[in-house]
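Before I ask anything, let me first share the structure, which is written out below as C-alpha cells.
Omission of a single protein chain aside, the complex is shown with its protein chains in their original locations.
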Amino acid sequence: MNGTTRTTDYLFQVYRTLIAVLLALALGFVITCFVSEMPLEAFGNFLLGPLTSVRRFGNVIEAAIPLVFTGLAVSIVFQASQFNIGAEGQFFMGAVAAVIVGIVLPLPGVIHVLVCLAAAMAAGALCGWIPGVLKARLGASELVSSLMLNYVYFRLGVYVINYHFRDKEAGALVSWPIRETSWLDQFLQPTRIHWGILVVAAAVVFVYLFLYRTRWGYALRMTGLNINFARYAGIGTASVIVYSQVLGGAIAGLGGAVEMLGIHRRFIWMMMPGYGWDGIIVAILARNNPLGVVLGALFLAYMRTGADIMARMTDVSAEMVTVIQGVMILLVTAQAFLAGWRHRIVVREATRRKEVPQSEGAA
Amino acid sequence: MDALLEMKRITKVYPNGVVANESVDFSVARGEIHALVGENGAGKTTLMKVLFGLERADEGEVFYKGEKVDITSPSVAISHGIGMVHQHFMLVPSLTVAENVVLGLEPRRGIFLDVKAAVRRTEELAEEYNLPVNAAARVEDIPVGMRQKVEILKALLRGAELLVLDEPTAVLTPQETVELFAALRNLRERGHTIIFISHKLREVKEISDRVTVMRNGRVVGVVRTAEATEADISRMMVGREVVFRVEKPPATPGRPVMRVEDLRLVADSGKEVLKGVSFTVRTGEILGVAGVEGNGQAELVEILTGLRQPSGGRVLVDGEDVTGADPGTIRRRGVSHIPEDRMTYGAAAQATIRENLIADRCWSKRFNPRVLMSLKAVAEHGEALVREYDIRTRSSATPVKMLSGGNIQKVVVARELSADPKVIVANQPNRGIDVGATEFIHRKLIEKRSSGVGILLVSADLNEVMTLSDRLLVLYGGEVVALFPDASEVTEEELGLYMLGVKRMTPEEMAGAEAAAAGGRAGPSDAEARSPAVGGGAR
Partner (left out) sequence: MKELLETILSPAFGYAILRVTTPILFAGLGAAVTELAGVINIGMEGIMLTAALAGVVVGALCESAAAGLAAAVAAGVLMALVMAYFSLNLKTDIILAGIALNLMASGGTVFLLYVVAHDKGVSSSLASPVLPQVRIPVIDQIPVLGEILSNHNVMVYVALLSVLVVSYFLYRTPYGLRLRAVGENPDAADSVGISVHQVRYVALIISGILGGFGGAHLSMGYVSWFARDMTAGRGFIGIAAQALGGQTPIGTLLASLFFGMTDALSNFMHFIGIPSEFVQMLPYLATVLALALYARRQVTRRARLARVNRPVEAGTGAAAEGD
C-alpha cells in the first residue's frame, strides 16, 4: 500500500520544509531588491544581523521565549485534534493575572514569582476550559468559541487593568509597575535574557514528558489521531477534549506571565500582542512536537530580530518578514506541494524493492 | 434477444491482488428487469462500478445499444443513458425534492432559478412513472422510501434508459418494498431496462425476468427467473473452493458468558433492523453468525460493543446487564472486539504498533509504575506481541500505516486477544487480508476458544464461518432464521438457503435442535433449549 520506508518519508518532509523555507526567503529577497537601494546589504542584515553581537543574539532568545510557550500550548491542543486558537487570549489573561499578583501581593522573592506564575496558569487554564467543555458536552465548535473568547478575554483584561490598576502618572495606558520581588531577573548582560528561560525549559520538558511519557498524554495523542479508535478502546475522549484545552491554556497563560515578569514588568498591551497567532505558526512548523517548538520559536524569533536589525540599519522595514513567514506557512502546510516529486519517489522505491506486486491497471 | 447492454470478458484485479471480476460476460435485454445476484465479494458491485465508470476494467469491453463504449466516469455513463441508484443516497438534506432532482440541470428564467418549473417538472416525472413524491418538501423531512424515489427520478430526468439499483430494498420497510416493485414494473412497461442487484432471493423471484448469478468473480450462470427455483439459484451462488482448513479440537462449552435477549433495533426511518434477536455464547465455543451483509449483523455488533443503543432487548455478559453501556464499560466486563472496519475503529494509522497495542490498557500499573509511563514496558509488550502474532515488521516502533492489511489486522487481533477477555466479538476478521494472515488469526481464535474464551464470529465469508464455528446461526432480515448446534453437519448449500431467505426454521425447530445437541450435557444448556428465548424472532 505504502511504497516508502519510514526514513524516506521523513527525509522527504525535511527536504520539503527546506525548499519551502528557501523559496520564501528567495521571495523576500526579490521584494527587497524592489524596494531597497541596497538590497544585498539589507538582506544580509536580515539573514546575519542577529549573529553580529551578543546583545542581538540575546534579542533572538528573548523573543523566542514567549513563542515557545504559545507554541507548546497550541501543539498540545493540535495533537488532540482540537482547533482551539485561544492561545492569544489565554496568554493575555495569564499576563493580566501575573501583573495583578505582582502589584498587589507583598511576598518574598522566589515565592512571589511562583505565585504569579501559578495565578497565570490558573487564569489561562480557565480560559481554555470554556471552549473545551463546550465542545465536549455540546459539540460546539471550539474554533469559533475560542476565537470569540479571545476578544472577550482581551476586553476583560483591558478593563481590569485600565479601571483598577492603571498608573495615571505614566504617559501611556499602562498599569502600575509590579513589585521587584516578582521580577524574573535579567541575568545575562548585555542581553535582556531573564530567568524565565528556566521556566520555559521546564515547560518544554514537562510538555514533552506529558505527551510522550504519561498515560494522559498518550490518551490525548490517540484521541487526536483517531477519535473513534480511542473511544472504542475505552479512552475517555470527552475528558481528553477538555483537559487538552485546559493544559494548553495553562501553558499559554504561563507564557504571558513570564513575558511580564521578565521583560515588561508592567502591563503595557492595549492591543492584542499577537503571540497566540505566532504560537500557531510555531506549532505548524514544528509539527506539534515540543522539541520542534523550540527550534521553530528560535527560527521565528531569529527572523523577526533579523528583520528589526535590517529595519534599523537600512531602508527596508521589518514587516517584510511577515510576508516571508506567511509564504513559508502556506508552502510548508501544503500537502500537495511537491506531491508530484513525492509520487515519483514512491514509485521508484516500490519498483526497486518489488514488495507489492503491482497489477496492470492499478492506480 | 435484443441486448441493450453487453459486457464481455470483463476482468478487474485490485492492487492488493484480489480478482474481483474474471472474464465476466454479462448481458441485459432491452425492456427486462434483470437481477444480478451473488454473495459479498462475488464481484457484482465491481461489475456495476465498471459499468458506471467508477472503476476501470483491466480487460474486456462494454457494448451499449450495439456500439462499443468507453465509460470513463459517471458523467459519461449518464450521457449514454445509464443511471445508477446507489445503496447510499446522494442527496442534499436541506434542499427540496425538486431542487435535488434538477441539481445540475436547473430550469431557468433569465438568470434566476425557475422554482415553479422545477417543481412542475418533478411532479410530471413523478406522475409519469408513478413515483409519488412531495416535490416541495425538504429531503431531510421525507421518508426513506420517498428518498429512494427521488434518486430514481434524478436518474430518469437525466435520460436514463438503463437503471441500475444496488440493493434497493436494504433500507426499505416491507411496505415500501411493495411500492418500489410496483414502480419498477411500471418503468419496465414504459420501456426502461433495470438491473437489480440483490441477495434476497424471494424478491429476485418476484420482480425479475432473468437472473445472472456470480460467484468468486465469475459468472456461474444465467437463468430465466420463471424456470429456476430459489433453491436452484441459491445452489449456484453458494460454494467456493475451500481455501483453508483449520485443525480444530472438539469444543468444550461451559457456562453462558454472553447472552442476547430479544434485541430489537428500529431505524429512524421506521425500518426494523433487528427484530428480536436472541442467542447465547458459551465459554469455550465459537458461535458463528452467518449471513449476507446488510441483514443486521453490523448493527448487532455495534450494540454488543457499545456503539449503538438498541430499541429493545438486553445484552448480558456473565450475568451482568451491559445493554446500552459505553465501549469502555463493556470492555471492562471482559468483551474484546475485532471490528469490521479496522482503520476506523481498530487502529490509529499514524501511531506505532506498540502504541496501538496498549490502547485498551494504557492505564494499567504494568505500563505506569509511577507517574511516568515505562517506555521499556511498552516496548517489551509490543515486541512480545509482535513475535507471538507473527506481525511482519522490523520492530514494534513502526507506524501501523506502513503495514500491509493483514498485518494491521494482526495488530488489532493481538491487542484484542491479549486483553484476556471472556468474550471476543469478531466481525469479518478476514476481510481484505491475505491467506497467510487469515490462517494465523483463525488459529489464534481457536487457541483462545480452547482456553475457555467464548467467541462470537460474525462473517459473510461462508468458508470462514463454517470452518471455525462450533455452533452456527443465520441472520436474515434482522432475525435469526436458523440455528445449527453442530456447524460441521451443515452443508454450504443448506446454509445458503437460509442466508438468502429461501428457508427458515421455526422457533420450535431451533429449540429442538438445540435440545438434541444438548442431550447428555447437563446444566444451563438444557434450560436454554427449553426456553422459547433461544433462537428465533417473534413476528
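Chains: A and B, in written order; residue numbering restarts at 1 for each.
Note that a residue touches a chain if its C-beta (ideal position, glycine included) is under 8 Å from a C-beta of that chain, and two chains touch if they have at least 3 such contacts.
Since the structure is predicted, the reported quantities are computational estimates derived from the model, not experimental observations.
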Absent chain's touching partners (shown only) are A, B
Check the options B:31, B:74, B:328 or B:432 and report the residue that touches the missing chain.
B:74
The one residue from A:57, A:83 or A:129 touching the chain left out of view is A:83
Who touches the missing chain here, A:178, A:240 or A:320?
A:320
Of the candidates B:29, B:144 or B:222, the residue in contact with the absent chain is B:144
Which of A:90, A:175, A:228 or A:288 touches the missing chain? It is A:228
The one residue from A:33, A:144 or A:347 touching the chain left out of view is A:144
Chain B residues that touch the omitted chain in the full complex
74-75, 78, 88-95, 99-100, 103-106, 108, 111-113, 115, 139-140, 144, 147, 154, 158, 170-171, 265, 267-269, 271, 273, 298-299, 302, 307-309, 344
Where the unshown chain meets chain A, residue by residue:
35, 83, 130, 134, 138-141, 143-145, 147-149, 151-152, 155-156, 158-159, 162-163, 227-228, 231, 237, 271, 277, 280-281, 284, 317, 319-323, 325-327, 329-331, 333-337
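Here is the rule we use: only the chains that are shown with their structure count from here on.
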With centres defined as the mean C-alpha position, give me the chain A-chain B separation in Å.
46
Residues of chain B defined as touching chain A within the complex
12-17, 56-58, 305, 307, 327-328, 331-332, 337, 339, 344-351, 355, 358-360, 362-363, 367-368, 371-373, 375, 398-399, 401-402, 404-405
Chain A residues touching chain B in their complex are 1-2, 5-6, 209, 213-215, 218-219, 221-222, 225-226, 228-236, 356-363
